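Right, I'll just put the structure down here and ask away after.
One chain of protein is taken out of this complex; the other chains stay put.
Chains here go by letter, A, B and C, matching the order in which they are written, and residues are numbered from 1 within each.
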Amino acid sequence: MNVTFIGLGIMGRGMAANLLRHDDVTLTVFNRSPEPAEALAEAGARIASSAAEAVAEADIVFTMLAEPSVVEAVAFGEAGFVPSMREGALWADCSTVNPSFSRAMAARAGEHGLRFVDAPVAGTKKPAEDAALTFLVGGPSEDIETLRPLFECMGQKVVHVGETGQGTAFKMLVNAQLAQSMLVYAETALLGESLGFSRDFLMDTLPNLPVSAPFLAGKAELIRSGDYAAQFPLEWMHKDLQLLDLTAYEQNQPLYLANLAKSLYGSAKAAGHGRDDFAAIHAYLAGRSDNH
Amino acid sequence: MNVTFIGLGIMGRGMAANLLRHDDVTLTVFNRSPEPAEALAEAGARIASSAAEAVAEADIVFTMLAEPSVVEAVAFGEAGFVPSMREGALWADCSTVNPSFSRAMAARAGEHGLRFVDAPVAGTKKPAEDAALTFLVGGPSEDIETLRPLFECMGQKVVHVGETGQGTAFKMLVNAQLAQSMLVYAETALLGESLGFSRDFLMDTLPNLPVSAPFLAGKAELIRSGDYAAQFPLEWMHKDLQLLDLTAYEQNQPLYLANLAKSLYGSAKAAGHGRDDFAAIHAYLAGRSDNH
Amino acid sequence: MNVTFIGLGIMGRGMAANLLRHDDVTLTVFNRSPEPAEALAEAGARIASSAAEAVAEADIVFTMLAEPSVVEAVAFGEAGFVPSMREGALWADCSTVNPSFSRAMAARAGEHGLRFVDAPVAGTKKPAEDAALTFLVGGPSEDIETLRPLFECMGQKVVHVGETGQGTAFKMLVNAQLAQSMLVYAETALLGESLGFSRDFLMDTLPNLPVSAPFLAGKAELIRSGDYAAQFPLEWMHKDLQLLDLTAYEQNQPLYLANLAKSLYGSAKAAGHGRDDFAAIHAYLAGRSDNH
Partner (left out) sequence: MNVTFIGLGIMGRGMAANLLRHDDVTLTVFNRSPEPAEALAEAGARIASSAAEAVAEADIVFTMLAEPSVVEAVAFGEAGFVPSMREGALWADCSTVNPSFSRAMAARAGEHGLRFVDAPVAGTKKPAEDAALTFLVGGPSEDIETLRPLFECMGQKVVHVGETGQGTAFKMLVNAQLAQSMLVYAETALLGESLGFSRDFLMDTLPNLPVSAPFLAGKAELIRSGDYAAQFPLEWMHKDLQLLDLTAYEQNQPLYLANLAKSLYGSAKAAGHGRDDFAAIHAYLAGRSDNH
């Protein structure tokens, strides 16, 4: 089976490496900057010189790219790969995008005789390396069955959420919960500090109560340590909130709190926290009044 | 031990009934409207004719009242009970109020030679009846030890959070998480419905992921059933958000999302959902666009 | 001078009619639905059968379309007009769009050897008919001088704001002020009513104080009458706030209040006020609590 993987960022390089463990896979990789591909080449992947060249023989193409405009440019821009794919081949986009974009990509891929599955992942860098991701997948069942052995090389769980676009849609809902739960907790904890509780007390207690999302216990450790090395960079979360907001607009379903959260993450990004983990919203809010 | 319980609302009547199970307690009760006291009288409580009369012999006085202005009126207003308490007696206020108010009550009680503990509870009607509450307690350790056997009659757990006012402060943080997690989930789920997911799917999946606070699984059942019989009335949550906002102002620690949540719960209350469970924020948001 | 006008909606039909008053103009018009063109044909315009055909002989092309995606489709989509324009011809886009979009259109027009000016207007239906618009124009001075006599046929004032995209940018700032001033006033006035002031009193006094934007006096008349026949439809304002929000994201310059305003106008639109004047945000906020 000829498989191509395009986009070797923080997530993609781990995912592609795991694909190499599959016996029946012949892997070709492409990335705009060449360095990340080299380690994969040593492990047995072929490095393509362009996205178009990478897909020419592929049965299956995975993309893992930063945002919709990048996916569109790589797939359909000048030297985009879609026109070079073989008729009937299958494109699985693992990028975190917005549902209407996934549906548009599926439609345009269809015009080229291609099949399309949206397959964003739950999980960050380490689960990508450890093949512990969860794939949230939208598309026809038979295409998903074709992809399942490959998903299972890269992850622990495959959830077929619904038709084309619904994988992306569900991922968006999950990230909406993440972004806002984090921010609410940060504001709550900072009020708690101002009322005399120690940071340790707040990090030990609140995240473990049923009123708090369980992922917050891990984020509390980042806050406690002050080390915000990014598992999930704040600027990606800001971008996801922008796509969420766009979706809310398209659906005419206003999201009051998510929109305000976008403004606050945006301020944190403008203040230099974009490449920190999104838990650094706590540091931003804490520091806002310290500079004067 | 002479114990007095003032305030026999949804919560207070269950709590007072559980105090009667304690062998060493002689219980006196008072409520502004007399009906709730009668069942307790049958179970062995003495009904007092006024708050002042109720406390005259008391070693310990519990109050469980609706909001700060009511506590202040019952304690210090015309015919308030505080001046009638015996010197050295202990007042435990279980009402959900704000920290600066608890501290003010403690100071004013001290001027009358009284001891004061703030002891709000986590838990709603059924835990109150089943003696399954958690007491979040602020005050001197020796006073809390005096109260502990009584708290344990009414609840499962006593958490000594810190000095006077910190019980109230911690309760406020817990309710902040509750109010906002509920609202964020409601907005997220409604976007999900607009994107084509069924309500059942959203209620089954999202609350059970680590991105969601565990209490939401129970609230999801209310949303699914459409039966919002109040465990925690929305208008109480609105009031708690108002006290939270006041506290944020006093501490000069702005709470962006909590303040916006207050506006939305306020709109839901104005639209007639005040006596529903606060999970009815979902019904309010869903219905906002249905009337045209 | 061969002039083409594409987009004969509420605004465009009045503007095109005024162009006919210019002696040196030979006018060709195109609209997706043919009806609005007919009255113009009677007045001397030639009706084209497609956008591409409409521009083939044009020296100058005006577009007045609903939103960026429509402008892009009409200009560059299948059968888009841009490839049919003569080299060196000038395209003036009067649509209300976002600055990065205007700049992208200018760049793409440039690739076809065309000149581009962004020229959105301040003013609504009646000023369009009365040739009383203000043009907010971005682009090279010589192009604007070429257009000036035509602008002056359609409006009273031409403000050359800056380079390409700055006309659109300034229009966006103006609409940001409009949308938010209207909403703030509506919320203020509704609180005033709840405090016992009559609607008449609030409409007579507040808009005429220096604390209120002068345009509010006119909107107060709509509120007073309850007749929200659209001068500026609420759904257009909602769209403009979405473009504003996109721009704030691109610039990483968070707009807290404008974003919240977008949510509220979005709720008003979802509740059926989309085609009312945007002053109907007052009716939406007033009615929110009336349906129960």
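Heads up, the rule we're going with is that a contact is a pair of C-beta atoms (placed from the backbone, for glycine too) under 8 Å apart; a residue touches a chain by one contact, two chains touch by 3 or more.
Just so we're clear, the structure is a prediction, and the values are computed from it rather than from any experiment.
Interface note for the absent chain: among C:Thr4, C:Asn18, C:Ser95 or C:Gln166, the touching residue is C:Gln166. From the options B:Trp236, B:Tyr256 or B:Phe278, the residue with contact to the unseen chain in the full assembly is B:Tyr256. Interface note for the absent chain: among C:Thr4, C:Thr63 or C:Ser181, the touching residue is C:Ser181.
In the full complex, the hidden chain is touched by subunit C at residues 99, 162-163, 165-166, 169-170, 173-174, 176-178, 180-181, 183-185, 187-192, 194-197, 202, 205-206, 209-215, 244, 247-248, 251-253, 255-258, 260-261, 264. Mapped onto subunit B, the footprint of the missing chain covers residues 242, 245-246, 248-249, 252-256, 259-260, 262-264, 266-267, 269-270. Listed by residue number, the positions of subunit A touching the unshown chain are 260, 267, 270-273, 288-289, 291-292.
FYI, only the chains that are shown with their structure count from here on.
Rounded to a whole number, the gap between the C-alpha centres of subunit B and subunit C is 52 angstrom. The distance from the centre of subunit A to the centre of subunit C, each centre being the mean of the chain's C-alpha atoms, comes to 37 Å. With centres defined as mean CA coordinates, subunit B is found 40 Å away from subunit A.
In subunit A, the residues that touch at least two other chains are 248, 252-253, 255-256, 260, 264.
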